[in-house]
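Only one protein chain is missing; all other protein chains are in place.
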Amino acid sequence: MATTTPKDVRVLAAPRETEARPARGRRHRSGRVILYAVLTILGVIAALPFVWMILSSFKPEAEVRAIPPTFWPQEGTLDNYRTILNDPELPLGLFYRNSAFVAVMHVIATLFTGSLLGYIFAKFEFRFRAAVFWFIVATMMIPPQVTMLPGYLILLQMNLLNNLWGLIIPSFIDAFAVFVMRQFILSIPNDEIWSARVDGASEWRIYRSIVLPQLRAPLATLGMLTFMFSWNAYLWPLIVLTEQNKRTLPIILTWYSGHHSAQNNLIMAASVLMVIPVLIVFALAQKWIVRGLTLTGGR
Amino acid sequence: MATITFESVTKVYPDGTEAVSDLDLAIGDGEFMVLVGPSGCGKSTALKMVAGLEGVSSGTVAIGDHVVNDLPPKDRDVAMVFQDYALYPHMTVSENLGFALKIRKMPKEAIGERVRHTAEILGIGELLDRRPKALSGGQRQRVAMGRAIVREPRAFLMDEPLSNLDAKLRVQMRAEIRRIQTDLAVTTIFVTHDQTEAMTMGDRVAVMKKGLLQQVDTPEVLYERPANLFVGGFIGSPAMNMVDATLVRMDDRLVARFGSTELVVDEHFVDEHPEITACDGQRVVLGIRPETIEHERFTGLDPGGRRLEATVDLRESLGAEALVHFRVDAPPALTEDAVELVKDRADVEDVDEVIDQGASPFVAKIDSRADARLGQTIPLVVDTSRLHVFDPKDGRAIA
Partner (left out) sequence: MASETIRLERRRRLFGGREGAQKRFVTAVMSPAIVFMAIFMVLPIVWALALSFFDFSPRRTGSPILGLGGDNPFVGLEHYRQMTDFSSDATLNVRQFHIGVKVTLLFAFIVVPVNLLITLPLAAMIESVHDRARPIFRTIFFLPVLASSVGVAIMWGFILHPQNGLLNLMISKMTGKTTVISWLGDPDLVYFGVPVALLMVIAAYLWMDIGYNMVIFIAALQAIPRSVTDAARVDGASAWQIFRHITLPLLRPTILLASILTMISAFQVFDLFQVMTEGRPDDQTLAMSLNIYRSAFRYQQMGWAAAMSVVLFLIVFVISLVQARLLRTKWEY
């Protein structure tokens, strides 16, 4: 039940103003229009390569080779995709599986070690803690070109070459993940951990039940980023995997486009198959990634 | 002349919420006007409309003679003090103070002079080279004020500037802000949710609730003659007691009956508020301020027709006075505002339970020398010339 006040109850101490003059100064709409125009143009430029790739994947070979080339497909066709999917030399399912296996294992390993080590560095004290931590962080700055040669030799010694595990194991500990997790865990109040200890929980239990559940956001973000980088990784798998049937998608894609170098229609279709599904998944989950990335601020 | 006028101002957000509804308010030149109300009542929104940080959906806001609806903030010549002070973190105190002047291309020496002068007024002269990070809350607040003062604007707009300070500092700053404002004679709108702040600082106070202006008047009038239940319960601490009562004419007198209590309305009161006689036989909401209830031993009034029996539930000592909490055996007024007031009572745990029992929690402010211990039943006397009567249907004040 609202209580309103009739106007006559209010006491106005100052006399009413005389009729005000009409407003001066118009709001500048033109600024906003330019803003949107510029952004849209830039957006179109950003999207154009993708569009071109997708459109070309639906063109028959003759059209792709035509001079001058066309933009929109004159003759849309799904033949390119059929060719690729039916190509006996290109068991896509196998390669998707390889890439997926590596990526998933990579994500699990990274999230586990990252959160665990991040927890240790954030909440425990021990000698050389600072030294070890900053060493880990420093390794982020070393170009992969430096470590990839010895890395190759190490795997050679361990007989892990040409093995998917050879890809996964060296990246068990991800310096970036450790760094980010530590940042987040620092903000968990110590009291929560201490009260769990007083209650008798084991250290592992504390990690599992108190620390981990609070890390949903960074875990999700790191997980997605790690998955993405693993899926798209090229250099390291190139070095490690020497047999065709062990290889991952990016290598296969380059191999395929080398094999069919004149048939850009096929190459584009293959690229679409590799690039687009991931993009669609991430476009849908984009809210998550951006929010998490901004909190971690790393590349 | 820097008056500020709201004429039928309404603000509706894109999602449909109406933050301010049809606000009419005229603030005089040099006046210190306080906008007060619970959170969400639209007071900050109204302030931002004067600053230009929010647009006006309908109606006009005028500063001086000019309607400023479409004027960007920078052209309005008003200064604002924010709740979180909003100091520029990368600038020193003197750079913070001088920023607005620098923007306006004032010569450096003039800026330096004004900055120093303002810093002296506020007692922050030694802090000029520090960054906000190195200042205490109180110091930051002064810098925020200094930033406004140094501009010598047409109006000060203050959005809960004292809310983040500790209690003692807050009381100190209240006095200082008022002193400075009086010296400078700048029109000021001060927004707060604290009714004590409003009452102690304002020339006039505008009480708002859910976007609607409830009443605007001097603090004294707001206290003595609240326009409705909400204002009555909002202004004054501890809050006004409210109970569902019936007014009946007995013999020659008007009696307010609730539960087992019968209070005879003072004759002078009836004379001053003749409209109350029309309520013969009707249910009303009776408002009794705690300050108007005293222990029989210490009251100067004749207890006849003014008695109120109370069993002490809780006693809080305030030094010279004591707050006594007790229950009256009559149901509380069940208007939205009254129920909210009951909920706000610290000592009531379960509102519904109390209401179900048909009792109303009451507070009386009595002389601390009175014998009033826990569980004791004490005789109280109500000053029936200072009653408040409200219409139970819409909360409007009848008398």
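Here are a few things to note about the model shown:
Per-chain numbering from 1; labels A and B assigned in written order.
By definition in this document, a contact is a pair of C-beta atoms (placed from the backbone, for glycine too) under 8 Å apart; a residue touches a chain by one contact, two chains touch by 3 or more.
In this text, all values refer to a predicted model and were calculated from it rather than measured experimentally.
The omitted chain makes contact with just one of the residues B:16, B:89 or B:107: B:89. Check A:85, A:130, A:149 or A:186 against the missing chain and you find that the one touching it is A:149. Interface residues of chain B with the unshown chain, by the touch rule above, are 51-53, 72-76, 78-80, 82-84, 86-90, 99-100, 103-104, 131-133, 147, 151, 157.
Think of the hidden chain as still there; on chain A it touches residues 31, 35-36, 38-39, 42-43, 46-50, 52-53, 56, 64-71, 113, 116-117, 120, 124, 126, 132, 135-136, 139, 141-154, 156, 169-170, 172-173, 197, 202-204, 228, 231-232, 234-235, 239, 249-251, 253-254, 257, 264, 267-268, 271, 274-275, 278-279, 282-283, 286-287, 289-290, 293-295, 297-299.
Criterion: only the chains that are shown with their structure count from here on.
Chain A and chain B have CA centres that are 52 Å apart.
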